[in-house]
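Notes follow once the structure below has been shown.
One protein chain is absent from this view; the other protein chains keep their places.
Chain naming follows the written order as A, B and C, and within any one chain the residues start at number 1.
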Amino acid sequence: MSSCEFKFTPNEYKSDLKPVWCPGCGDFGVLNALYKALADLKCNPQDTVVVSGIGCSSRLPGYVETYGFNSLHGRALPIATGAKLASPNLNVIAVGGDGDGIAIGGNHFMHAARRNVDIAYIMMDNEIYGLTKGQAGPTTPTGDKTKSTMYGNPDAAIDPCALAISFGATWVARAFSGDIKGTVDLMKRAIQHRGFAFLNIISPCVTWRGDDLFKELRGKVKSLPHDHDPGSRRQAQNFTYEEEIVTTGVLYAVQHPTLLDEMGTIKAKASTSSATRSDILKVFAPRF
Amino acid sequence: MSSCEFKFTPNEYKSDLKPVWCPGCGDFGVLNALYKALADLKCNPQDTVVVSGIGCSSRLPGYVETYGFNSLHGRALPIATGAKLASPNLNVIAVGGDGDGIAIGGNHFMHAARRNVDIAYIMMDNEIYGLTKGQAGPTTPTGDKTKSTMYGNPDAAIDPCALAISFGATWVARAFSGDIKGTVDLMKRAIQHRGFAFLNIISPCVTWRGDDLFKELRGKVKSLPHDHDPGSRRQAQNFTYEEEIVTTGVLYAVQHPTLLDEMGTIKAKASTSSATRSDILKVFAPRF
Amino acid sequence: MTQELTLSIVGSGGDGAVAAGDILSMACAREGLNVIKTEAYGPQIRGGESSATVRISTAPIYSQADALDALVVFNWADYARFRNELTPAPDAVVFYEEKDPPPAGLNARFFPIAFANAARDAGAPNGKNVLALGVLSAAFGLPQDALRAALRARFGKKTAAVVEGNIKAFDRGIEIGNEVAGSVKKFAYEKKAPKLVMSGNEASAVAAIDAGCRFFAGYPITPSSEILHFLSEWLPKIGGTCLQTEDELAALGAVVGASFSGVKSMTATSGPGLSLMAEMLGLSSMAEVPSVIVNVQRGGPSTGIPTKSEQSDLMHALFASHGDTPRAVIACSDVEDTYHATVDAFNIAEEFQMPVIVLSEQSIAQRRETISGDNLVHDVIDRQLANPEELKEFRRYRVTENGVSPMSVPGMAGGEYQTNGLEHDEQGRPNSMFVTHETMNAKRYRKLDALASKYRLFHRFGPETADLGIICWGSTAGVVREAVERLNQGDLRVAAFAPRMIMPLPVADLEKFIASCGELLVIELSYSKQFYQYLRTQVDLPKKTRVYARSGGKALGVSEIIEQCVAEVLA
Partner (left out) sequence: MTQELTLSIVGSGGDGAVAAGDILSMACAREGLNVIKTEAYGPQIRGGESSATVRISTAPIYSQADALDALVVFNWADYARFRNELTPAPDAVVFYEEKDPPPAGLNARFFPIAFANAARDAGAPNGKNVLALGVLSAAFGLPQDALRAALRARFGKKTAAVVEGNIKAFDRGIEIGNEVAGSVKKFAYEKKAPKLVMSGNEASAVAAIDAGCRFFAGYPITPSSEILHFLSEWLPKIGGTCLQTEDELAALGAVVGASFSGVKSMTATSGPGLSLMAEMLGLSSMAEVPSVIVNVQRGGPSTGIPTKSEQSDLMHALFASHGDTPRAVIACSDVEDTYHATVDAFNIAEEFQMPVIVLSEQSIAQRRETISGDNLVHDVIDRQLANPEELKEFRRYRVTENGVSPMSVPGMAGGEYQTNGLEHDEQGRPNSMFVTHETMNAKRYRKLDALASKYRLFHRFGPETADLGIICWGSTAGVVREAVERLNQGDLRVAAFAPRMIMPLPVADLEKFIASCGELLVIELSYSKQFYQYLRTQVDLPKKTRVYARSGGKALGVSEIIEQCVAEVLA
């Protein structure tokens, strides 16, 4: 579509592909929030790229009428990084599951965060491998019985927000897909953040984690206290690895030079000496 | 050699292979410390497995007269994990460089730590890619000029100890290869720790980081204050991302069930029902 | 005479089509019949279209059926997705929900049935699948006692009301079925010893346990995850360990580490995972650490079609990993064959100290098949450890005649060595000299020669000499086998050769086969003709060789093959 006709309503971001998600899946909330966030921010569809890995959650780009890349399991972040660095004008959003981002893709999460790449990374955390039918993932609570952990999950569960902070992400927040309004708000701030913004959205899998979890979560969700200082790493970590409650909001937000800032500095330094083609060839010439 | 003749002196752990390291490389200190630590702990050569990745540092297993595995770049930890889980009686030590462990192998570091695998992991941190002749690695200070960062390293440097703590390692320490005595002591404690012990050894690369760094470091190294509580994550983090000093000692040490403990629990639960071959086949039989 | 019947049940997620297929398969297995059961699903993660197809025979069968004798459709919209896969035979019987009239163009005999209402009235609101089983059993004479027993077993953990409701629905189905019973051909059989019902993935898992595997590491991936599931339950029961890793690089890494430490080890994956394992596969080969990788092929390239079958990981399995990297590759043609292939894989890995890839396919890995437990027997070869003589001045990579060197494992005094992905000398020490490299390459490849002469594994069907010879591999062999049997009932003499050992290929046997045939036809499910290409690297195929290769994503049919054979001969 050409942008002049574009009305920036959530509906216009809907593609004509029907989601394959199970009825009641938390990911619907994430998708609807994204439509609204993109509309509110008036993101041009042609300038927006949504990149995902593989998983139920990673099907999302297909449902959004922007440029999209449903890539490989665990590899959304390198692809998003390449797209953003090469084409800085684009609005690049990476999305995917907990398994995608913390199991197979964990290394890229670390390095994208520490480099402060200028993208928003939205994790749809259902504490399980949804698409492959219910095996434990890195956020599955210890002790839980799943398809691959018949006798209870032996591994310690990871809190993605805690991880993101320790990796050096400059903006870290938690949302709940059952709360569309709150999620829209956090998505918008994630997209607007300069640098690597990590938004973990609790997005229950009704099929492999049970229908009741969703309801249970509604009761647990609480907003951050008003006096929370998102500039404090220490305060932020206080809202990670929570047991009985799920705190939503911007846990952590600071400003550091982004990877694009750094690349800009490098280009500025580099271009102090000239670089025509003959300058390049001179490197190889006997200059005496 | 048969163990009855074995004298448990550092010399006996020396293989007849001559290290390829540059004269003055910090890794010599690590190697000598390891000989001494193994001797002090009377580790049987036949029951000890030293696993490494690829890098200058990863050449180490070849110089130790135990079982050894010089594997692939970044993959020491999965191999060490497999060896330990399958053969719990072995004393498994993983070693390697900062690039090996935090760049290409970063994901395995995270998951080995969070699972609390019963191994000691010794990182030989020279803040550079030594073997490939001097490119920036994840611990190279921001701004440093290297072969791959002509205009200064754009990325934030990682403190491996901070990372290990955030990954859930249950024992985290820092050593300096110029201080063999201190290094021996920490190595012994790493090997003896139940669970995942991470020892970061500052081990300067004289070739790509300059000869002077080693001397400079000697001046910076300080021991942990006596009142440090290694049970406190928060206190431990105070000694990470240091600027002017390099604190050595056990930053963090706690006891959690190890992966072998968990596997033991699983086996105990599993064996409550019988499991002869015919029990297995019964799963597939029409039992009516 | 052989009795055969193929039934399919199609519905939405909640309709229980798949459950009905399971129950029917189990009941037939108890009667000693031969069954192959397949399932298919739409793209919805849950609650979408699903179908179960059960082929039942009094004689051994090796493939899913081409055409259906009976079809139960709860909903024609669901059927639409499977139209190309589920084709009723011309005289087929179709039972459909009476509220939903069939679309035009289907050629069959139609019987409307009020499945939903009748089941509800019988007291099983979710029981239309069970009612359908009743209908089918009455119409075709399927074992009603066994079905009833299977139903009771299936619902055993539910309330008595549920069980009885379902039994009533089943009986009501019988009444309805009896009404059409007169007009259809009955399925008559003699009861035999009960059989097991197993999928290819389960066969791999059981075989691993039988072969002595005590360490499994894997990362979930469709269509191989059932191996992880099964072993995560059963390995701990027998003192083994099952680890779900963070990714496939770690999975094969852990396997290599465990095997290095002395324990037989395996991983299982599908294409994307096998791609990620390329480098570690090379380490297993170079360091000569035994490893077994079960790779269940699905539609490719890339993420491709995860739930459908194809034979397109062949070249990757054969040649992935940089450098000259010897490995063994073994194929599976059906569920029972999967069992033997997996045990063979362990035997080969341990004897020849190399990685062995078992190439399975979604179509056999996830289909359930009856097999006789008596056939699940296979000799096991254990790792041969260095003897005291060899441990003196131990050389782990000693250059030997067949390339196999003495091996030690941690715990053995005197066997200490360092293994290495770097080129190394006989002691495992890094060495970059040309002579060492050439010597060691030769040593590693000699193992393949030794292996080739010991494991000349292949299937051969049909007469000793033939007008037409088919060369195929993997699941395709089962379909070809049936096609060959049928074709040889006519004038055409057709034979087939399907190597079970793919790398190294039983070349002499293949050449003998080629010499015994007039025309040649290569059949495979890979668009780019991977098998054909590979064959050409190994043997000179006569110029006239024709290739029938197409994408996967749809099962190969017996009649499809027959058509190709006839075309070949007429051409």
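FYI, contacts are C-beta pairs under 8 Å (C-beta built on N, C-alpha and C of every residue); 3 or more make two chains touch, one makes a residue touch a chain.
Worth saying up front: this structure is predicted, and the values here are computed from it rather than measured.
Asks: What chains on display are touched by the one that is not shown?
Replies: A, B, C
Asks: Thinking of the whole complex, not just what is shown, which of A:Cys22, A:Ala37 or A:Val51 touches the missing chain?
Replies: From the options A:Cys22, A:Ala37 or A:Val51, the contact with the absent chain belongs to A:Val51.
Asks: May I ask which residue of C:Thr38, C:Thr325, C:Ser405 or C:Gln564 touches the chain that does not appear here?
Replies: The single option touching the absent chain is C:Thr325.
Asks: Would you indicate which residue among B:Tyr63, B:Tyr129, B:Phe214 or B:Tyr252 is in contact with the undisplayed chain?
Replies: The missing chain is touched by B:Tyr129.
Asks: So which of C:Thr245, C:Ser312 or C:Gln353 would be touching the chain we can't see?
Replies: C:Ser312
Asks: Please output the residues of chain B touching the missing chain, sorted low to high.
Replies: So the residues of chain B touching the missing chain come out as 20-23, 25, 54, 56, 72-74, 103-104, 106, 129-133, 135-136, 138, 147-151, 207.
Asks: Could I get the residues of chain A that touch the absent chain, sorted low to high?
Replies: Spelled out for chain A, the touching residues are 1-3, 15, 17, 44-49, 51, 54, 59, 61-62, 64-72, 75, 77-87, 89-90, 107-108, 110-111, 263, 266-267, 269-271, 273, 275, 277, 280-281, 283-288.
Asks: If the missing chain were put back, which residues of chain C would it touch?
Replies: Here the touching residues of chain C are 43, 84, 270-272, 274-276, 278-279, 282-283, 285-287, 297, 299-308, 310, 312-313, 315-316, 318-326, 420-423, 430, 432-435, 437-438, 441-442, 445, 526-528, 530, 533-534, 536-537, 540, 543, 550-554.
FYI, only the chains that are shown with their structure count from here on.
Asks: If you count the C-beta pairs in contact for each pair of chains, which pair comes out on top?
Replies: B-C
Asks: Report the inter-centroid distance (CA atoms only) between chain B and chain C in whole Å.
Replies: 41
Asks: Please tell me the distance, in whole Å, between the geometric centres of chain A and chain B computed from their C-alpha atoms.
Replies: The computed centroid separation for chain A versus chain B comes out at 31 Å.
Asks: If a residue has to touch 2 or more other chains to count, which residues of chain A qualify?
Replies: Residue numbers touching two or more other chains: 103-104, 106, 138, 150-151.
Asks: Two or more other chains in contact with one residue: find those residues in chain C.
Replies: Residues 233, 236, 246-247 of chain C each touch two or more of the other chains.
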